[in-house]
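This report concerns only the one structure given below.
Here the complex is missing one protein chain, while the rest keep their positions.
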Amino acid sequence: MAIDTLIEVLARYEAVIGLEIHTEITAARTKMFCGCPVAFGGEPNTRVCPVCLGMPGALPVPNEAAVEWTLLAGLATECDIALWSQFHRKHYFYPDMPKDYQISQYDLPFCSGGFVEVEVDGDGVAERADIGGSMPFVGPEAVAEGSGYRTRIGITRIHLEEDTGKMVHVGGAEGRISGATHSFVDFNRAGTPLMELVTEPDIRTPEEARRFAQKLRSIWLALGVSDCNMEEGSMRVDANVSVRPRGSSEFGTKSEIKNLNSFKALHDAIEYEIVRQAATLDAGRAVSQETRHWDAGARRTSGLRSKEEAHDYRYFPEPDMVPFNFDPEWVDSLAERLPEMPDARRDRYIAQYGLRKHDASALAGEFAFACFFEETAGIAGLDRSKQVVNWMLGELTALLKAQGSELSDVRVTPAMLAELVALIEDGGISGKQAKDVFAEMAETGDPPGAIVEDRGMKQVSDVAEIEAAVSRVLEAHPAEVASYRAGKQTLIGFFVGQVMRETRGQGNPRVVNEALRRMLG
Amino acid sequence: MAITESDVRHVALLARLALTDGQVATLTAEIGAVLGHIEELQHLDLAGVEPTAHPLAMTNVMRADVVRPCLPRALALKNAPASDGRAFVIPAIAGVGEEA
Partner (left out) sequence: MSASPDLSAMSARQLRDAVASGGISAREIAEAAYARAESLDTEVHAFLQLTPELAFAAAEKVDRARAAGEELPPLAGVPAGIKDNMNLVGTRTTCGSRILHNHESVYDCTAVRRLLAAGALPIGKCNLDEFAFGSSTENSAFGPTRNPWNLERVPGGSSGGSAACVAAGMASVSLGSDTGGSIRQPAALTGTVGLKPTYGRVSRYGVVAFGSSLDQIGPFGKTVDDVALALEAIAGADPFDATSSPEPVARYAAAPGEGVRGLRVGVVRGMLETEGLAPAIRAAVRDAAETLAGLGAEVGDVELPSARHGLAAYYIIGPAEASSNLARFDGIRYGHRCEDPADVIDLYMRSRAEGFGQESIRRIMLGTYALSAGYYDAYYGQAQKARTRIIEDFRAAFSRFDVLLTPTTPETAFRFGAKVADPYSMYLNDVYTIPVNLAGNCAVSVPAGLDPAGLPIGIQLIGDHFAEATLLRAAAAFEAAVAFAPVPPLVRSLGTPKGGE
């Protein structure tokens, strides 16, 4: 799917996108309504009890930590916290539903009316055909460095509910539902506390959607509410997409896209869907309201044909639990417990470490990176922050990308990186040597000092030793010395090369240069 | 408020009950009769009255986030109509059409 196609479409149609993001509260030790432990995987049906199995006579009792986490999530995203709230029952029949109703929230969600600001730069900017937009939103402003814009995505609500069980389908293609002959149902996950966040339809491009999801993930990670692991399903994103001709104020028919297992899939699926819907409208047909499934292999969405009538969830207030009536002072005290959020962290990095905004954003936006950076800078010293940043955003990032691994997987530790930076700065090794050392320490896990020792890489900075080498070189090349002194200053390069050969490449360039100039005169 | 056979069939689908035509006819009459008896509710002036949220005046009942013993798998599966000793077994989903 060429980006040109998308951009061509977006010149004629406006895309209206909203996201629904489900996040498991993996910070909780137990399930939402019972004391079974929350974890991923494990032998099927071994983390269950009468409550989360929906046995006859079992009753739900809400997990206070999960409620608190949800309120914190709302506070972290500028939401209003409902002082009066309750759970509702949402009815539908499905094999992974232990009670055939889900305990969720309806018209009294814990959090509502928040927002997240998203910045788009780079290629993603091109997707935004009209920076003005026909929906009210904050911005846009050009991002300080380079071209880009900022947009505010409203959060309609965040509510709390319970996750379903899991099914494994047998007999169909790739474990998919269609063509399956039978299925196995595992209720280990059933009852896990789940936050559902719904955005306002403020998103206009696939890239904005991706950035929003990434930003939200970084906020959740900074908060500590979830491990946000999209492969394991602790964070799941669905997108609602519709298009309308530019200038129109009526909403088009929306489709819901599911099965988005990565932020890239989120971007690509929305892109595909926008183009598909535009083509449908261009051909004079109507877009049907349906759920569509993203096929990452075939890179297309397909409709889930179903016999199901439109959902009638028959919501009513959950009679097995009493309502919530929060003390406003208590809610305020929760706000004080919020840890530092990514935007605040970014601003602090600019102020405290003197980083450029782009670098600060890159580090602050990824919680694990931010922690690694602060620890490394703490050991290396504030004055070496910029070098630390360069290594992290340069070699370290490249390494992660090449290996396809996470920061927690690599053998490089903050202490090791700090030591490496010190070795360069204190003249132990050259920048080029350092790259080799980095590669080796990433592979072996050996500290850089040891590697430098073993390989005899230590840079020679001792002035006397260098002068001795320079002396030998000058003695060996009297003709060039004479030429240099006669005015051929460009020969300095020749002499530097010779001294480096003499010192087996380990001469500290700065010291060599100074010594040469001194001794050449 | 009269209830029709079409209403009844729709409700039966919502409630996942396979009713015979005879049952649909009978239920239409019976439910219609009950609704007729309770129609008085519609004529009550209850403007401004709050619906009962809960018979008890309690709020904020929650439990601490503490692990409790789980059910052994053998008990969890004890009454399963079909299982392989590890999971509940069900026939094809196709046709259900819902996904969480």
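Each chain carries a letter (A and B) given by its place in the written order, and its residues are counted from 1.
The rule is simple: contacts are C-beta pairs under 8 Å (C-beta built on N, C-alpha and C of every residue); 3 or more make two chains touch, one makes a residue touch a chain.
The model shown is predicted, which means the values in this text are computed figures rather than measured ones.
Chemist: Would you indicate which residue among A:E43, A:D282 or A:D320 is in contact with the undisplayed chain?
Modeler: Answer from the full complex: A:D320 touches the omitted chain.
Chemist: Which of these touches the unseen chain: A:P95, A:P342, A:G428 or A:G507?
Modeler: A:P95
Chemist: Could you pull out which residues of chain B are in touch with the chain that's been left out?
Modeler: Residues in contact with the chain left out: 1, 3, 7-8, 11-12, 14-19, 23, 27, 30-31, 33-35, 37-42, 44, 46, 49-52, 54-56, 58, 61-63, 71, 75-76, 78-82, 88, 90-96.
Chemist: Spell out, residue by residue, where the missing chain touches chain A.
Modeler: Spelled out for chain A, the touching residues are 49-50, 53-62, 89, 91, 93, 95, 98-101, 185, 187, 307, 312, 314-316, 319-322.
Everything below uses one rule, namely that only the chains that are shown with their structure count from here on.
Chemist: Calculate how many whole Å lie between the centre of chain A and the centre of chain B, each centre taken as the average of the chain's C-alpha atoms.
Modeler: That pair's centroid distance is 40 Å.
Chemist: Give the list of chain B residues in touch with chain A in this complex.
Modeler: Its residues touching chain A are 10, 13-14, 16, 53-54, 56, 58-71, 73, 76-77, 84, 86-100.
Chemist: Going by the contact rule at the top, pick out the chain A residues touching chain B in the complex.
Modeler: Those in contact with chain B are residues 28-30, 34-37, 43-50, 53, 61-67, 86, 92-97, 102, 164, 167-169, 171, 177-187, 258, 291, 304-309, 311-312, 314, 317, 319, 321-326.
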